[in-house]
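Sharing a structure below in structure tokens format, with a few things to ask.
Shown here: the complex without one of its protein chains, the others still in place.
We just call them A, B and C in the order they show up, numbering each chain from 1.
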Amino acid sequence: MSLYSFVKVQVEDFDLSTEVKILRTGHKDIGAVVSFVGTVRDINEGDDISVLELEHYPGMTEKALENIRLEAHERWPLQSSLIIHRIGEMQPCDQIVLVAVTSRHREAAFEAAHFIMDYLKTNAPFWKKETFPNGETRWVDARVTDKEAETRWLK
Amino acid sequence: MSLYSFVKVQVEDFDLSTEVKILRTGHKDIGAVVSFVGTVRDINEGDDISVLELEHYPGMTEKALENIRLEAHERWPLQSSLIIHRIGEMQPCDQIVLVAVTSRHREAAFEAAHFIMDYLKTNAPFWKKETFPNGETRWVDARVTDKEAETRWLK
Amino acid sequence: MLEILYFASFREVLGKAQEELPVENYKTVECVLKDLAGRGEAWQQALKDNANLQIAVNHSVATRQTELNPGDEIAFFPPVTGG
Partner (left out) sequence: MLEILYFASFREVLGKAQEELPVENYKTVECVLKDLAGRGEAWQQALKDNANLQIAVNHSVATRQTELNPGDEIAFFPPVTGG
């Protein structure tokens, strides 16, 4: 483990600018930084959401995220990359996940960030549970479109 | 002109988190925020760069950027978008440009941000001039790969 | 011993987050599943006939055919929905 890990699974919120600044530090020749922030939507499949709970598989989650990150570095010429995924209870508009990558040129940065998100969606062991205003709960179903998105990157 | 404009050409630096926060304000049902930050590289075509100067065409630049932004909104279901491009003198590692878009799902957000950057590169009247450590200067040549990247989006 | 973990809807439906099973009886994940499915209808539905069942052994994606060794950690869970 290095002093600063590029995969973080945490309860705490994150600040986009701060994380991007850290990600750029110590790297020369960066021309492009692409970042993705996933946020809690206030509506899912037509229903109002009041709370979103994120469960994960400690140990396996970090390993899965690191594998996806390393795979991105093998496929594209990246200078650095970072994945932060929050767990626990969140409200609408809260930030859930951050993926940020740096590269010399924008093409690699856009592709790699998109790839990491698509793979994270179908390969990292997180599960979402929604609570509605009336107190009822529902485990979020996996989306077919996420599985389709992943196939785009098959070699 | 609305009170808050989504195209800004400015000398001042920008803060990524602050701009993304403003961009999300007042929009419901956002699930994805993709942002691109272009930075001044310390090396270009093998040469060390000490200063980068950005010239633009006042009036036409803002119009071109707004047209690209509106075209992105026509092509993808976006909630909001923002383009900030700096002008004047910059040093290596400085931020040059920010493109940020919000959408319900990540696919549209990734595509739209990538599209805006590709079109900005070949359609917005900005010109870069590099100064080397020995004081000599060079106007940056347009890259063939930028023209190729644009053709990817032809309908 | 084998360490068995259940996550998300599986944990709720089966009423259990983890348990230990003696390893001697189980050559593959399929053997574990067969045994657990005999505990009742909820177990059978979740572990036997469920196309949504996902399996991990020692933090890596696995299948019903994955072979087991003493001390292995086996997890059962639904398709992931993070991000």
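Convention: a residue touches a chain if its C-beta (ideal position, glycine included) is under 8 Å from a C-beta of that chain, and two chains touch if they have at least 3 such contacts.
It should be emphasised that the depicted structure is a prediction, and the values quoted were computed from it without experimental measurement.
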| item | value |
| --- | --- |
| Displayed chains contacting the withheld chain | B |
| Which residue of B:24, B:56, B:69 or B:106 touches the chain not shown here | B:56 |
| Touching residues (missing chain, whole complex) on subunit B | 38, 54-57, 59-60, 63-64, 85, 96-97, 117, 120-129, 139-143 |
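Definition applied: only the chains that are shown with their structure count from here on.
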| item | value |
| --- | --- |
| Chains most often in contact, by C-beta pairs | A-B |
| Most distant chain from subunit C by Cα centroid | B |
| Between subunit B and subunit A, distance of the C-alpha-averaged centres to the nearest whole Å | 23 |
| Separation of mean Cα positions, subunit C and subunit B [Å, integer] | 49 |
| Subunit B, residues touching no fewer than two other chains | 106 |
| Residues of subunit C whose C-beta touches two or more other chains | 83 |
